[in-house]
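Complex shown without one protein chain; remaining protein chains in place.
Letters A, B and C mark the chains in the order given here, with residues in each chain numbered from 1 onward.
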């Protein structure tokens, strides 16, 4: 069964970047959740979710991000979201979650702003 | 109603190039036929059909080409087909029509071979 | 929802298993119908997401994640709007249970109904339909840019 979602994980000493590529929906978001939860259990200090290659996201994808945020806040880690495509930006805005998350232009932007090394 | 087929016609003194772009099916092929038939009635000496931007063609598209060929042969005109994409090539081969038509790589190839000026 | 006679024969119907992997097919059909009838890209995206959320709720709530049921969709495009009717044979929803969470209450989930209502012009749970549920989603053609079919 071909998945509509590919997930790439780049882990460094101090932070991890999870790059999603494709469509995040009720079928594919559990695959994302399965990658995200263990990283919060390991209390990674900084987790970056790059959405720049996400063409579609439904409320189950948003729910996974909210869950990740809440788990990370518990141990006072950083949770950054980068690369919102117009479709994803609209879902965030409609969900009134654009102010809840720390949203940035790109991973490079995070580096320039020294939020990640 | 958006059509899945765009048709461009470039008419010169001695020949005309009909470029199809998109999908040629039972719904869109009458639109192609409506452009092609008057040119055969005007007895254009050379008609080139460029299919290089055709991603899909069904038997109604093939039938229109056969009809065009037969009308042109009546007045001993030239009928060239150029730019077969793999999908279109397969339909031609399955229809055993690849030997009936005069098929060429591109309009430029026709010019290099001096089949059109 | 009475349909004009000439619109009756524009209706595309789709039946999928109650399984999230088929959401992609629903989106493909809606995209094809939307483009065919010249709806704006933005309107198509709204219809796609709202219908996706409606199907997800049927799968999760009406069918309690059991994959051996079916979801029935009827798509009615017209010159004024696109209407989607979703039917299931699952557990009947109590009208008082269909409410979005408070948006201030940030928690995973509880966004589907809110998204549907934000994206569509009308979201109607037909309480008279039985057995199961019937939901009607309507999105008007935006006047500025959508060409008529």
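Following the convention adopted for this analysis, contacts are C-beta pairs under 8 Å (C-beta built on N, C-alpha and C of every residue); 3 or more make two chains touch, one makes a residue touch a chain.
Bear in mind the structure is a predicted one, so any value in this text is a computation, not a measurement.
The set of subunit C residues touching the chain not shown comprises 8-17, 19, 21-22, 24-25, 28-29, 31-33, 36, 67-68. Within the entire complex, the positions of subunit B that touch the omitted partner chain are 1, 4, 23, 25-27, 56, 58-60, 62-64, 66-67, 70, 87, 90-91, 94-97, 100.
In this text, only the chains that are shown with their structure count from here on.
Centroid distances from subunit C, each centroid being the mean of CA atoms, peak for B.
Chain centres here are Cα means. That of subunit A falls 50 Å from that of subunit B.
Contact with two or more other chains is made by no residue of subunit C. Within subunit B, not a single residue touches two or more of the remaining chains.
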